[in-house]
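Have a look at the structure below before the remarks.
Removed: one protein chain of the complex. Kept in place: all other protein chains.
Per-chain residue numbering starts at 1, and chain names A, B, C, D and E are given in the order in which the chains are listed.
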Amino acid sequence: MESDSALWELKKEKVLAKMRENKRIDDRDFLQYRDIKIEQGLFQNAEGSCKVTLGETVVYAGVKMVPGDPYPDMPDEGTISVLAEFMPLASPTFEPGPPSKESNELARVVDRGIRGGKCLDSKALCIRAGEKVWVVFIDMYIANDGGNLFDAGSLASVGALLNAKIPKYEDDKLVQGEYSGDLEVKTLPILTTCAKIGNTIIADPSLVEEKAMSARFSATTLEDGRICAIQKGGAYSFTKDEVKRIMDISMEKGKELRNLLR
Amino acid sequence: MESDSALWELKKEKVLAKMRENKRIDDRDFLQYRDIKIEQGLFQNAEGSCKVTLGETVVYAGVKMVPGDPYPDMPDEGTISVLAEFMPLASPTFEPGPPSKESNELARVVDRGIRGGKCLDSKALCIRAGEKVWVVFIDMYIANDGGNLFDAGSLASVGALLNAKIPKYEDDKLVQGEYSGDLEVKTLPILTTCAKIGNTIIADPSLVEEKAMSARFSATTLEDGRICAIQKGGAYSFTKDEVKRIMDISMEKGKELRNLLR
Amino acid sequence: MESDSALWELKKEKVLAKMRENKRIDDRDFLQYRDIKIEQGLFQNAEGSCKVTLGETVVYAGVKMVPGDPYPDMPDEGTISVLAEFMPLASPTFEPGPPSKESNELARVVDRGIRGGKCLDSKALCIRAGEKVWVVFIDMYIANDGGNLFDAGSLASVGALLNAKIPKYEDDKLVQGEYSGDLEVKTLPILTTCAKIGNTIIADPSLVEEKAMSARFSATTLEDGRICAIQKGGAYSFTKDEVKRIMDISMEKGKELRNLLR
Amino acid sequence: MDEELTYVNDAGLRLDGRKVDELRPIKITPSVLTRAEGSCYLEWGRNKILVGVYGPREALPQHIQDPTKSIVNFVYRMASFSVPERRNPRPARRDIEISMVCSNALERALLVNRFPNTKIDIFTYIMDSNAGTRVAALTAASVALADAGIPMTDLVSSVAIGRAGGTLITDLTKEEEDAPDAVDMAFAMLPNTEEIVLMQMDGEITKAEFDELVELGSKSCKKVYEFQKDALKGKFKQNDESVN
Amino acid sequence: MDEELTYVNDAGLRLDGRKVDELRPIKITPSVLTRAEGSCYLEWGRNKILVGVYGPREALPQHIQDPTKSIVNFVYRMASFSVPERRNPRPARRDIEISMVCSNALERALLVNRFPNTKIDIFTYIMDSNAGTRVAALTAASVALADAGIPMTDLVSSVAIGRAGGTLITDLTKEEEDAPDAVDMAFAMLPNTEEIVLMQMDGEITKAEFDELVELGSKSCKKVYEFQKDALKGKFKQNDESVN
Partner (left out) sequence: MDEELTYVNDAGLRLDGRKVDELRPIKITPSVLTRAEGSCYLEWGRNKILVGVYGPREALPQHIQDPTKSIVNFVYRMASFSVPERRNPRPARRDIEISMVCSNALERALLVNRFPNTKIDIFTYIMDSNAGTRVAALTAASVALADAGIPMTDLVSSVAIGRAGGTLITDLTKEEEDAPDAVDMAFAMLPNTEEIVLMQMDGEITKAEFDELVELGSKSCKKVYEFQKDALKGKFKQNDESVN
């Protein structure tokens, strides 16, 4: 990173210079996403899987369903767990080891969108009330960091859920490799992120735009137009008008991305 | 610390210089404690809580009671767990992260005093023999390190126990926010610490006196005059006469401090 | 280590120089082991124990048998666990802390030999099918690193198993200090290691020979002449002929070492 | 759980008698610790929070230093006894996230560029909790930073806003957070410029509600700001008196 | 388990129709990632593996540097969903051992002495698995290293060989690995010099079987080598085209 920092400083300057001409470094419209490719059902051992390519960014998500104990206060509800692994091959600055705070934030924001948006029916994940419920593990693997991991990771996670099957569970045992049906997905929460560069709001920041941005704002929206999760990030601020406008953008962009999943 | 060490060296010299005049840096008598303030019942979520202010030193202790499994060899006895967190705000030299060896020592010495002094009746902490017992968690939070954390932490811990209620436990469940009665405290083990500076024994060393001391000696005593825990610390030594004398001091000072708890 | 590295470089050069005269640094024959001493039954708290001295190398192994839960897919089979602790007193370069990758490799290679060679009858380790089985813990403690820890550690582990008794287990409880009989050992898997220095293959490399070697090859063999585990190590390569020849050496040396155990 | 609760009654009053836009009682005491360079004890409803501040001081180990600015290191922790079920003292994933977003929120107000290669440590401990701990900690933190004399362009004022029983309300209690339709939004602002520096939300809302919440958050932050100013005035007044 | 399975039938064919010395389908795609200096995606039977390579780059922290050579840091990890039972994402002891022996296997082919004080990182992730993941990862790794343009004397080709139902076979499936008499040997070679750089084995075999397995491994590695060469040729051909 050290040796690269001068290079990134230059690139960042270019982003800002172009922005002063009202242009993005890659000539996208301010609210335009990069090309998106969604591939589902890639892996046989995962109950569901999805690879999302968003410009240079590549994220895999996989779903595993494991019979587990319910929480005492929710005896008839399944649970979900969301984790993100920043594979060290995805960027020269990612290091092997325990999850970074960036990885923690990504996982928690995606988690809140899925949970808050009631994407899964937690009661449908009950196997036997008070005894066994499904634990739905959603694990993201970041394979190439080209910026905006939030949106790519969230899309891959929902894509993997849409693709997931429920394992057969008989006589208190998991029957490996057999399935009792598809996992029902009730809503499609879509996370979209805007960045503020100077005073301009752009959607889907690329990596170099992330270096140049002063703050970001992410919102997860649902089919019915409701907002189910919000996360402001970065060290700078937004005005009240900016956040209201970004919320309109999020709904519009949420629709666009949601259509790719269907 | 590095930048401060010269400053501490100076302060330490002052302590020693005054000691050569048979005086303490803050003009206390050799065996005099600093002002002590005990506040109990501060926190609603804790089953019991206590804040002890001993000169500049501030320690909080809280008690949580959790239903847990008994040890196989003591099926009808509750258990206790004592931990100390050196909050990094308490001193510029405390660092966030896993417990330091100093924090470990503090917790273990307080633990031995409470356990050895039979402060709690472990059989009274049995919920259902062989199945469920109360685990009494005593957690100290060091908020300001002004020296002699041992005595302040121990006093806060016993203070929190004295203030603790037993949660209601019905139908194998904890009823949050309701209590079945007070936790019974059988004895009041009081830990008192003396330091050796040069050849002088002083009670209740302040932080700067701790820097100047060559060794410390702590003893926990009970109402009936018995000693229930001892810990010598620091790199220097005591003579046999010194430890015998310190033990007399401990009993006397123990009485003083015990009276503050009642 | 840093300050020693020049010294080791010299010693290594001596090994290579002697090798060019077709001699080993300690004048052993190429396939000759150093002196071996096996002491069993050293420790009363261990179910079985063994100390192996191989030249300067000293390894202790101890066996503890603990009632545990069977794996769901092997309800009537006991399990084994093998660990190696590189005690920091065994070498100036060993550091306290979590297991190093060298320690992990040693434990896993010894484990595979014992498991692959069916040294223990896992069904005989069942206490009550589906409920309780014996977990056999084999823990190696490296006390002096004189080279070839693999062979010494493996020998000590099998020696400790040969010496082990099964604790008495009554009314779902372990009866401390009483035993129901000897642990039955079905086979004697012997691990032997060869090193390649230049183009020469030698058995039982000492520490300085390990510094000079380019690669090593370890194989575990059984009484009936079968091979039950193999591990190539080191950064260099072997030819096909070399590995075939080493396998012959392993069987011959395996016999030699096995005789010491009986 | 309690689906039949009336979160706001016909008189417009909430379960604890507050109006929809009313804050719980707030009491802020700066300078409560002697070792920390700045400190603050804050009681907000039943939340009790202790904050201590150090810095700018050398950032160590050296490789974390930023030659362009001071690192803002806000640390959020909960005492084991601060919640109904005892909490493992090790930081949870939630704590790590809160620490990160609050560090960001404070950075806007701190003149970080003046202190390259340093860090500013803000240690916040929740000693007792009842909803809204992160905004309470953030509110206490700027008072502690001011107490330490660390230069800032403005304080950071923070509040939780949200919804319970269909009504948008400010400063939710735990009971309100448990409403079946609850929405909980953590909000922080520089009160003088109305710049939003923290926003996190759980629960489902419409765009109209969102816009309204932003205004409610902004209005409520200004109330919080008054408490912060009063606390600091009290302090500086005291100082003035002690000078005389 | 399935003791009555016929692992090789009278026609000499295995459960999945392969001959005893036949490999599963292998598909190698280099240059699949843009951030890594070299990369490779490999499908081998039902194994799916992603590899990214960085280096030689400065080895940090400094005290791990070797002034005589570059450190080869092969890292083997399994995605949590790559196996039937979900796997804890933390590295297992098995992963650490595989990482070590594969680092050793690659070092022979890399001109490590040319790059003192540096390290070469090879991160391999098993995304889906069905027996033979370590040899697949090692095979993919040399393609990724070539893709990165890191100088090597030869590729490293790798394959699993072993026994099921009494017959020596190449490239075992999970089903074959579960045979009651199964033997599983991981094998890697520099294909041009026939130097063996990796050998690990579980299960019981005779010396005669061992000798035969070595030959089978060597023969099979050469087949794997052809896939590696083709993949790299495809890449360099593509590059040529893109130049035009």
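What we mean here is this: a contact is a pair of C-beta atoms (placed from the backbone, for glycine too) under 8 Å apart; a residue touches a chain by one contact, two chains touch by 3 or more.
Model, not experiment: these values are computed from the prediction.
The chain not shown here is in contact, across the full complex, with B, C. For the chain left out of this panel, the touching residue among B:60, B:134 or B:238 is B:238. Within the full complex, the residue among B:39, B:105 or B:121 touching the omitted chain is B:105.
Only one residue in the set C:87, C:125, C:194 or C:228 touches the chain that does not appear here, and it is C:87. When you scan C:146, C:205, C:234 or C:254 for touch with the missing chain, the hit is C:146. Hidden from this view is one chain, which touches chain B at 101, 104-105, 107-108, 112, 115-118, 217, 222, 225-240, 243-244, 247-248, 251. Although one chain is not drawn, its touching partners on chain C can still be listed: residues 42-47, 49, 56, 58, 60, 62-64, 66, 83, 85, 87-92, 96, 137, 139, 141, 143-146, 176-177.
In this text, only the chains that are shown with their structure count from here on.
Under the contact definition, chain B and chain D share no contacting chain. When each chain is reduced to the average of its Cα atoms, C sits farthest from chain D. Think of the whole protein's Cα atoms as having one middle point; the chain whose own Cα middle lies nearest to it is A. Our note on geometry: chain A versus chain C, Cα centroid distance of 47 Å, whole angstroms.
With chains as nodes and touching pairs as edges, the resulting graph is an open line. The full set of touching chain pairs reads A-D, A-E, B-D, C-E.
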